[in-house]
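One chain of protein is taken out of this complex; the other chains stay put.
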Amino acid sequence: MTGATPLLETTSLTRRFGGVIAVHEVDFQVGDGELRCLIGPNGAGKSTFFRCLSGQLRPTAGRIRLAGHDITGDGPHAIARRGVAIKTQVPALFDGLSVLENVRLATWRCGSRAARRRRTEDVLATIGLARQASRPAGELPHGQRQWLELGLVIAGDPRLMLLDEPTAGMTRSEVAETADLVRRLAEGRTIIAVEHDIQFIRMVADSVTVFHQGQILTEGTVDAVLRDRAVRDVYLGHGRDAGAC
Amino acid sequence: MNRLRDRAGLLAAGVAGAVLIVVIPAVTEVYVQFELTLFLIFAILALSLAWVWGFGGILSFGQSLFFGLGGYTFAVAVINLGESTLPVLLGILVPALLAGFLGYFLFWRRISDVYLAVITLAASLIFYYLIGASAGSQYRIGTALLGGYNGIPSVPPINVPGAPAQPVVYGDLYVLTAIVLAIVYGGLRWLLATDFGRVVVAIRENEERAQLLGYDVRTRKLAIFVIGGGIAGLAGVLFAAWGAYVSPNVFSMTFTAQIIVWVLVGGLGTLSGAVIGCVLVQAVMTWLGEAKLADTNLVLGAGFVVLVLFARRGLVPGLRDLLARIRRLGRGPR
Amino acid sequence: MDLALVVGLHLMHAIASLALVSIGLAVIFGMLRVINFAHGEFLMVGGYAFVLSAGAGVNLWLAMLVIAPAAVGMLGYLVERLVIRRLQGDVIATILATWGLSLFLVGLAATVLGYHQQGVAPPFGTIEIGSYTIGIYTFFVIGITVVVILALFAWLRWSRAGLLVRGTMQDGELAAGLGADTVRIRSATFVLGSALSGLAGAVLAPLAGVLPEIGATYVVKAFITVISGGATALTGTTLAAALFGLTSQAAAFLSRPVVGEVALLVVAVVLLRVLPTGITGRYFRKAL
Partner (left out) sequence: MLPCYHLTRAACRIGGVARPGALQPHIDLCPAFSTGDFVTLLTRRTFLEGLAASAALPGLGTRSAHASEPIPVGAIYDLSGPLQGFGQNQWRCAKLALDQINESGGLLGRPLDVKLYDSQSDMQFYNQFANQLALRDRVAVVQGGLTSSSREVIRPILRRLETLYVYNTNYEGGVCDRNFFATGATPGIYVDLLLRAAAERWGKRVYVLAADYNYGQISAQWIRRGALALGGEVVGEEFFPLDVNQFGATISRIQAVEPDVVLNVFVGPAHEAFYGQWASAGMNQRIPMMSTTFGGTSEIVRMPPEVVNGIMVIGSYYESLDYPFNQTWLAEFRRRNGTDYGYLTDVPIKDWYGWMLWAEGVRQAGTTDREAVVAALEAGISVDGPGGPLTIDARTHHCFMNTHLAEARDGEFRILERYQNVPPTNPADQCDLQARPDTNTMYTPDI
């Protein structure tokens, strides 16, 4: 976990929306090859944190470094070109285009036409959508939409993958399949995933970071974090509040 | 299925092109060709908006700006130079440059939809007022008087390159315009089939995702806008040459709205729709001007409202839906 | 000194006129996100309703403050019912439909109402400010604009209906889920916007005259004003009207009228470049 230079490092990263501080001076590091899960109750700032990392939001203050390069304030395309890919919470796809065209658009870094075609086929096979290749993405059922987006994320062979709730809305068996897929993808790559599903986290994560009220509450291995009293308070406390209404 | 439709579309476009370029000049009288020339010039202009708006997602109320600027640039240059080759090129280049400047101004600040529409509209109207206020002999560029709202009359025609004594007028201008339209249409189709074009379509489908895949949306939009500006400018050149005349009216709200109407009537998101919509609307307007059945505005306005109610997405998509439905009916219920 | 006062009054009048012609569009665009290209023609119909009923012997104020808004409100009801509602919020289809409507209304006015309606002279007399005279009607225009804006503001802020309208505009589905009849609310909002356009058309008719094409004079500026105002229609439009009215009149006064027109447009372009979501996209977000 403590490599020479971390692949991704944020220092005092802050993002405000008017008077609300969604992300508050977060210092965060992730090492090369690591698979990290972010957890935390709704509104803890995980998605905002992600959107800052991907360049969709401009941080109010603080710095983001990727493999030593300062990428703070870069546009999303520039960050993507540095090898950061994000799977958004609600799948963002090219709905009017076919599954094949969707994936092919994501393979632009793969060089020649032939290489791109090969890569496209590989990805379709990996996400198990080869038979749906000519269907418009807009017509896919929910679970397959999630996989297709994962396919877009891996197609460019990124160094760092940001997965925002990859199992949201999935059935039990789909979650297991997805976890399997993510584990396979993780080989040789760095992944940060926002997830609620403990099952999934246990299956894939090396370590876990807990967000609370825009800040990092704690970090550690899956088991250590899940035993942490503060973490349980945060989660259970919220659960009780929710039930009270 | 998709590919089949594409191929059928391409075939239809090819046939249409051949009819326009070869058949029509052989079977029609010159005044018909003269009128058709205008429709085709407007069709080129409509294509520029169909491209910028339908594929680039840029709601430009400023296509008239590039069109008018193309016309004015050509008129001023050809009056000064006497030979049309360079003026034609300038008539494309100057609007494209302005589009580049305006695009840089707009897309690097992520201004979108209605705000972009207002900025481009305002830019067009600025030209309308400024050129409108240029009546008087002190407003001249070289030997060309700008002429205020009266415009620039007696603009020399386009000539065979290098031969100012051989003008391209009437039937020849028709053929030239038809070829230009075919090239612009074919060129845009080709562009859409390239990698660049795929990204353009991707941006229209989901701008955020395109960015997250590493595509710089701003430069793409800029390229789209510049190409659209150049095409509109070219249409403006042909317009000035066709009528030997250009006036600030081309910068007006009415004219710019007309371009939008052509595209919407034909169907946003298609290229053929822009051509069909434009020719149809212009032909109906001309016909009303000859027939004088009723107030043109009344008939045209009612027509648009009815069209929207029955084919909300325009004629070409509406027809496609209709065909698909008939085909499904033919196959019988399942 | 007198000149400064008089010029100041004219500036206020210009701002008020701009706000008044924009307010109906602001309600319709701001609340419903419908770009109504027939807005200028709604003003025109308001002017005709006023002039025709006043010509028929109806009391001037009844014609201006009741009949004209009611007539255009009714027109708005029909338009919403027959066209806008069927388009289900399809912005692009609405552009074409309202543009068609605009042409249709111009054509209708030209053929049915004709070009030769006698106008109405501005009522009231004049007052003297030093060696200058100024029409009392100028004050009336300023006054009625202020009243309309304040009333609208109060209605949105404090009434139950206003709350419903705001809720529907924020999140139609949510409001519907909470039991609001959003279809009726949208319809009512459209009618309100139309009626305000009718009122504006009538108030300005004694100064501007009525002709079938008079709408074209208003629609561009109203459009630019409302959109530059940004997301919160009422405050935004008022601020934008103040800014644009002030710059264009000041520029016209210091230089020549064409400079005033161009100044308005340049300010709009620069404004939207600096604040890409309009004035209230950035500031005054909590306003209405």
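Here the chain labels run A, B and C in written order, and each chain numbers its own residues starting at 1.
Rule of thumb we're sticking to: a residue touches a chain if its C-beta (ideal position, glycine included) is under 8 Å from a C-beta of that chain, and two chains touch if they have at least 3 such contacts.
Predicted model only: the values in this text are computed from it and were never measured.
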Visible chains in contact with the missing one: B, C
For chain B, residues in touch with the removed chain: 26-27, 29-31, 34-35, 38, 129, 132-133, 135-137, 147-151, 153-154, 156-157, 160, 165-173, 242-245, 247, 249, 285-286, 288-290, 292, 295-297
Missing-chain contacts mapped onto chain C: 3, 6-7, 9-11, 13-14, 17, 107, 110, 114-122, 125-126, 131-135, 137-138, 206-209, 211, 213-214, 216-217, 249, 252-253, 256-258, 260-261
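We take it that only the chains that are shown with their structure count from here on.
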Contact graph of the chains (line, ring, star, complete, other): line
Chain A and chain B, separation of their C-alpha mean positions in angstrom: 43
Between chain C and chain A, distance of the C-alpha-averaged centres to the nearest whole Å: 48
Distance from chain C to chain B - Cα centre to Cα centre, in angstrom: 32
Complex contact set, residues of chain C against chain B: 35, 37, 83, 86-87, 90, 92-93, 95-97, 99-108, 110-111, 216, 219-220, 223-224, 227-228, 258, 261-262, 265-266, 268-269, 272-273, 276-278
List of chain A residues in touch with chain B within their complex: 54-56, 75-78, 80-81, 85-86, 88, 92-98, 101, 104-106, 108-109, 134, 152, 156
Partner chain A, residues of chain B touching it in the complex: 2, 195, 198-199, 201-202, 204-206, 208-218
